[in-house]
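Note that this complex is displayed minus one protein chain, with the remaining chains in position.
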């Protein structure tokens, strides 16, 4: 075994979707690699590198389609590899790995704060804002706008099948923001009264398409139709370089029982359920993406990714992607 | 009192929404007028006319925005008034009223069968069809297509907040049609696999706009975007002449507790709920409306109404509309 | 000479554009024919018909592209011709002509009142309405809405080059309606705040396209883009049957000096001016046309015309159109 | 006081809009900072930096929404700060400031010439070109095309309320280019005869949206509808980095008396006037932006800004933006 | 056998596509029924009716999807049936049938002339017109415009696979109209230079969709994109009532050898060919349909059909449709 049992535990948790969502996965990966480095028993630089690489590859294999996962791994591993090439000692390598892991976690925390600040500037007093699902970045933006004294109202979709919209409503209500809850399919009915739409993202493709909770693309389409602006809040570790090298982002499906009761489904075997978690909103329906590096038009998503590739070099960059060459 | 207690009961039931939906209201109104005529104690033609007119006006007042209501009333009352002008006897008037009521009910029943037959011709073997909510006309069309040996699949939205889509799924499953149930906001996700969309209607405006279960307009928009055809099944008694004379169709809202549990709402008083029953799909997003008089493009909705007006005369026609002159 | 000097005077006034605008021309024509009939010295039915026919043709020749002109002529002349075929006496013919002329004038007056009533129902309290140029029908609608106690605001474009928007602003201000005056090209800037657009019409083509003051089509385009509804107020005598038989509506141009001072233009001979009075708004950008016969979608314009043709017969109908067969 | 009285004078002139327009403001700012450096009485580098910084901040405060203003300031001040960090002497600092100010002015002059050359290559003989308002860059492009022997015609909108289109017409007439003057709202009427639209810009946002004279967005919309290409001529100092950090560009309004005579407005107090100077054309309606660095699609506007940020570093860059942290 | 051998011959010729195209089929059917009536040996009215009905049904069975076929049959047979109900004698019935057949042929000939006249009015001197395939109605319109002295140019697509565009080019060249021949897929390349598109039709559906030579819908789409108007020339006997009762128009396919040489296809058995004759242009891409009854917007196609149905009665109308109830 090339890596610790603890890392294997985290890998399993991701595999079995006990850890899920772009940010929790990214954090878990960074923590796992930090831990691996801390507790490594490697006695030479070579051994350490083999262990870390094994750990990275194990994590990479858990969810080949989770965009934030390879982003987190690359952040740590490319720093480690670079130090190794510069003939760092075992201790230095270990330190590099631990610091990279912590730095990544620090940046994740920082990113949301910056997004809240930048995003809140797009809101003016009097705005009625529609949101879908429960994005912590969007909550942070709205709460920050409220804190600045801006008088806003929010319409939150309930977000079937898991009703995350109720959570959003609660969090906003606690922040003193008046919220109206609606069923998802009433979004177009209310669109003429909406000033702006704010949603989060699970992944951003290199052409600016946004993967987010299923239903987002219909809301964005209805907003486009009504010339209402759509803002997406997304940390840059959600940007997907895989699309540059030709991979498609795959959409996971969840349990049918989230949609209809088990006994109902058992009674009618010819009724099946499809329960995709996400859908893809084309860049044409998005006005701006709010990242911790500034507000960008979706067409500039490619740049965010390209700049990282050109920084670390194509060869290294390709080391930890989920793309696996056919043998 | 100008009319019977029984009619008042029916009027109340409509007022309090115990009788609801375009077809049940139309049927109830026709039955109420038939009953009124049957049990009338009027002793002269004039008295009979006053009674029936009072009954009609009482019914008209119950739901000023229910489209099928004045359509049913006009069907009966204009025949009665015409007989009266031709100096019919009391017995003849009564008979006219009763027969008109029954004829209306017969036509309501007949209409669905004809729509099933006409609509099913638009379906070919291999079609995957999306439907929203629970339209008996759409169920009839799909069942008829199945009966003709056509091999079809249906995707049914669950239709929040009342989950009528589950009822649709059950009815189709019982007819031997494979159904896939999805959450409402997944409609666009699946749109590329859909060949046709079939929905019902609560009302059709004179410009061809269709009032139907909230969410219909978003589905139609997503279908338009994907060049998937949208068919609306609607009996002609759902066509709304009110829009010709300048009235807008109003959208009713239902209880917040259909959307979120009462205790949740009580705990967070700053969370409100909006629960519109219907939305309006613009004619641009509809390909064809299937009526018992044939398949028409939405732009021809005006004709369906106009032909009725020109048949009975504008003066008479205006007698039983929900439009009330400002005093 | 086949007709009176007075009629010639009116014909000249139309020709030289001293009488202009769809309604004034229609009124002048009806009055001219009434007068001709009143003062006719014809001594036989045949002579009378020749005189009236000559008068009609003289009027028809004045402005071959004025839509309301042949509509007014047909209204009078087809009634006269019908009486003539039924072997009416000279007196009866004269009486028919006079009454037809007066009836036409009465209908012109009545039409605006009905349009005001019907159109005002489309307005709800709180609406902000954009209007362009100075349409008496639109003023009547807005004033009627105000009279009904509806709380509205109006944004009026100044309407270059003749600033008719100032007149609109004055008339609305006098009716107690708050008005904001803007330059024409600011219409899109304010579109997001607009609930509805109301404009008049000089002519409506058989496909529902609307000829109105230049700039209308740009405003309608910007409204379409923002999903703001566009209402056109148009009496049915502005509907153009000519387009059914293949003629195009021609757009007249006015004096350059309305656009730039004469001395400016004289100083720079290489600067020319184009000053079209009207433009054509395609039916796709119009939601509803408000006529005295009800509210119709633009696609139903054809019906308004077709119903008149089928009423009087194609042969007669073609008698007084501006279409002239090539010799 | 941290800066000279002369600088204060210039600041006042900008504040009171005696100096206005993107280029005059940029020039005035560069001149003011040059002057400040020239006449500075600072006796140490630290003192000089404090003075220049105070001067820069004063200028920055005058028009927080003028895009070219911080661009000009950054050009000068970031060079000065860089020299200061490199421990430049007082004389060197002064020289750096003066040279940077002059270099900026030189680039402003140069930019227009380059734009004229590059832009003129997009024009071919036979083109009919529509322009709006009075952009010196567009005039330069058209004049250059003429000089190259290209046979072109121009349609110029008069551009209410200030009739700058007449100025455009004069300037083009003097260059021997035939011009047709039209009212602003006739732009769509003539669009089918137009080959290309050329307009200037007051500001370009990071998503490629263009702020220009009110009416530009309607013309661009009508051009888009007719598939006519829209070119925007804009020096890169008009590109707005503020939009990257979340600020919205604000639109200034001007005196009502530009739109309607004072006495008219006094007579009707319920008539108000809105007179926005600019509107925002979305990037979708723009084909290419012609800058002195080449022709770019609007989606690349972000790059122009990003490249400057990455050159000077984010920290420095943020020093002179109009964004002010809430205290 | 209920009908003559000659009729059977004609039926076979239609079945085997030796007679093909909407107009030739309509003519052949009218001629066949005329002949049948002329040579009938029936000795009683009842016998005559049976014979004619059998003949009609035989013809109806030949090409269930040819739109003009049932239109021609109905024209003749409904007149015969009406006479029969009015107790016409055998001679009268025969005369009715013969005259109806001749009248239909006369109207077919007349229709094209009227369409040429009406359509030519839509053309102005200087127009460049694009046409596809070889429509005799379009040729007639263009030739008529030329005869009127209008100076026009035509761009004709070659129209693969049968190169009917060359025939069009020859016919126009003979009429003295300059023609430019292009490959079909160059249509969009030239669209900016086109003023109007004129095409014929094989069938017009009740929603205004037009069935015509494959490629028409792509040209109409490209015209729509460029805001170029699309005119369709179609005699009313090409309007398809079948779509009103729910049938779809089916598209026939022709021999692969029209597309690629037989030996090529034999050499590569994994290469197949699809060769649809027609495609369907949605009504949104068509501006006006030119019929012998006037110019109509596509949305009014329903009216053309509806007016015929209401004239002859629904019951009779349904007698000779290609719709066959499932047994």
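We just call them A, B, C, D and E in the order they show up, numbering each chain from 1.
The rule we apply is simple: a contact is a pair of C-beta atoms (placed from the backbone, for glycine too) under 8 Å apart; a residue touches a chain by one contact, two chains touch by 3 or more.
All figures in this text were calculated on a predicted structure; none of them were measured in a lab.
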Displayed chains contacting the withheld chain: A, B, D, E
Looking at the full complex, which residue from A:45, A:161, A:208 or A:294 touches the chain that isn't shown here? A:208
What residue numbers in chain A mark contact with the hidden partner chain? 206-208, 243-248, 283, 299, 302-303, 306, 323, 326
In the whole complex, what residues of chain E lie against the chain that is missing from view? 155, 157-161, 166, 169-170, 173, 176-190, 214-215, 217-219, 221-222, 225, 251, 259-260, 264, 268, 270-276, 279
Please output the residues of chain D touching the missing chain, sorted low to high. 117-122, 124, 148, 287-288, 290, 294-297, 299-300, 303
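The rule we apply is simple: only the chains that are shown with their structure count from here on.
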Number of hops, chain B to chain D, where each hop joins two touching chains: 2
With residue numbers as the basis of comparison, which of the pairs A-D, C-D or A-C duplicates the interface of B-C in over half of its contact pairs? A-D
Mind pulling the residue numbers of chain A that touch at least two other chains? 225
Chain touch graph shape: choose line, ring, star, complete or other and state it. other
Could you please write down every pair of chains that are in touch? A-B, A-C, A-D, B-C, B-E, C-D, C-E, D-E
